[in-house]
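All protein chains but one are shown in place.
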Amino acid sequence: MSDEMDFEEGGTVKKFMFVNRKAPYGTIYALEGLEVVLISAAFDQDVSLAFVDDGVFQLVKGQKTDGVEMKNFSPTYRALEGYDIEKLYVDRESLEARGLTEDDLLVDVQVMSAAEMGDMMAQQDVLISF
Amino acid sequence: MAMDVNGVSIETDEEGFLVNLSDWNPDVALELAKGESIELTEQHWEVINFLREYYDEYQIAPAVRVLTKAIGKKLGPDKGNSKYLYDLFPYGPGKQACKIAGLPKPTGCI
Partner (left out) sequence: MLHIVNKSPFDTGSLASVLRVAKKDGGAVLLIEDGVYAAVKSSATEASLKAAGMPVYVLQADADARGLQSKLMEGVNMVDYGGFVDLVAGHDNVQSWL
């Protein structure tokens, strides 16, 4: 058993984008997606995360889950930096429609227009949607 | 599986990780370490306490690479390297140290 998998030396680095479009607690997608992102960090690829539609709710500050007896996994987004995952892109229109601003989010992100988001997506080798 | 610590039965999974993270206390750590044939020194405790603080802050057990880097940042390069951590926890600072610290198995650990 090893703690971590490594790609072979000289393996090509691809651009991976994980697209998060679901709210955090209503379904298991957000939590599962986050786990996949953490695992992907072991492969030394060029990883980015996009938050679109209800996915922006994953990053809202001040989540407190004691009353619903679920794990509050929002602090884990702040660990991504330590995993060298620093490209977090948020769709501005999704934020605005939900009454949110960048100040409501618990990590530093890059807020962008739909056109910019589309460009980011177009540059990727692999897109995985949760 | 279960182990007895000070007369309290503590449940562990098939790999020896705590089922209920809230069961952890330093005596439980000693018992878990005994199961790994490790005698806990001050250096071990430093890593264990670091892991518990990390979990408290981020709600995950860090991958070993992340742990190594973070320890180096906090405790200095002579401790933030694989050799130092593997000397303390021969079966891996991720898996073995997390187990003794009462954390879940690190995500991405196989």
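Of note:
For reference, chains read A and B in written order, and residue numbers begin at 1 within each chain.
Everything that follows uses one rule, which is that a residue touches a chain if its C-beta (ideal position, glycine included) is under 8 Å from a C-beta of that chain, and two chains touch if they have at least 3 such contacts.
No experiment lies behind these values; they were computed from the predicted model shown.
For the chain that does not appear, the touching partners among the shown chains are A. One chain is missing from the display, and on chain A it is touched by residues 22-26, 53-54, 57, 60-68, 70, 72, 74, 97-100, 104.
Everything below uses one rule, namely that only the chains that are shown with their structure count from here on.
The geometric centre of chain A is 27 Å away from that of chain B, both derived from CA atoms. Remark: chain B residues 57-60, 62-66, 69-70, 91-95, 106-110 touch chain A in the complex.
The touching residues of chain A, counted against chain B in their complex, run 1-5, 35, 38-39, 41-42, 71-73, 75-76, 78-79, 82-83.
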